[in-house]
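Input: one structure, supplied below.
The complex is shown incomplete by one protein chain, all other protein chains being positioned as in the whole.
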Amino acid sequence: MNPILCLSLLLLASGTFAYIQEGPSSLSVYALRLGPGEEIVTSLFKFVQEKKLRAPFVITCVGSVTKATLRLANSDAQNTNEIIHLKERFEIVSLVGTLNEDAHLHISLSDKDGKTIGGHAMGNLEVFTTAEIVIGELSDLQFTREMDERTGFPELVIRPRSENTTSA
Amino acid sequence: MNPILCLSLLLLASGTFAYIQEGPSSLSVYALRLGPGEEIVTSLFKFVQEKKLRAPFVITCVGSVTKATLRLANSDAQNTNEIIHLKERFEIVSLVGTLNEDAHLHISLSDKDGKTIGGHAMGNLEVFTTAEIVIGELSDLQFTREMDERTGFPELVIRPRSENTTSA
Partner (left out) sequence: MNPILCLSLLLLASGTFAYIQEGPSSLSVYALRLGPGEEIVTSLFKFVQEKKLRAPFVITCVGSVTKATLRLANSDAQNTNEIIHLKERFEIVSLVGTLNEDAHLHISLSDKDGKTIGGHAMGNLEVFTTAEIVIGELSDLQFTREMDERTGFPELVIRPRSENTTSA
């Protein structure tokens, strides 16, 4: 049996944890500044690959974009999520998520009236003037994505680095 | 006189600080992944208790929920804040706050049209597909909540761990 699955079943049986958790880990931190025309998701992806980060996530992000492609929340079981392509100047008011091979990023953007729009960041986040981003990397853990039968998606799996598992 | 109160008065008198602050502290970090049907506030509360965290806070959270109970901003002095029970699929676009015995969490959620709604997270945040959460724990500090006469609520008090104060 897969040791993570085994652990999960044990924890479920013990009634204390249903979720998967790892830590404590120490943290290394990186800071980036993107300029006009750079795309945020691609840049973060490149950065993670170049630095060979294994458990990276966004700590904070401030900036502005001229475009965004967002996948919106699911409406119901029958309908797939709508994807919208925005072409407008926005302030980034939040960027959250994890950054390993399949980044899982959600964003909220405010427009010229202060109105906010949010969803899953698919890409196309072209910087207007700047994007200042602080990235954390958990030194003792590694993130992978593995198929979760319950959701039909590859979902985050968190492991100690001491376990001999390959990460992209 | 309580040493924290004494310090606060001194700082007020010196004209430099009115707020309470502590640090620098080093940081330990934990990562969690919640699956379908798990409730976020309860899970975080359990996690903090199990790990005996004393100064924990949310660094980032990405995921989706099918429900949420939010306490909205106060409208005016006469009216208490409205509490709303949402039952709809949302993307989590921000989760902020501290996590000791009385968690103080605010959240913003985006719906199937990208529209965002936010407030104080009361609970009932049932995960739709996933919730990936990174938690920080300040190794040198401890959070408690103590009644603040100015607000009528138990508010965050931050102390060095070396002070011999109990924490839940």
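Think of it as A and B in the order they're written, each chain with its own count starting at 1.
The criterion applied here is as follows: a residue touches a chain if its C-beta (ideal position, glycine included) is under 8 Å from a C-beta of that chain, and two chains touch if they have at least 3 such contacts.
Just so it is clear, the structure is predicted and the values come from calculations on it, not from any experiment.
Contact between chain B and the unshown chain involves residues 16-27, 55, 57-59, 70, 72-76, 81-82, 84, 94, 96-98, 104-108, 116-120, 136, 138, 141, 143, 148, 150-151, 153, 155-158.
Listed by residue number, the positions of chain A touching the unshown chain are 27-36, 38, 43, 46-47, 50, 59-62, 64, 88-95, 108-116, 128-130, 132, 134-135, 137.
Definition applied: only the chains that are shown with their structure count from here on.
Annotation, chain A versus chain B: rotation angle of 120 degrees from the Cα superposition, expressed as a multiple of 5.
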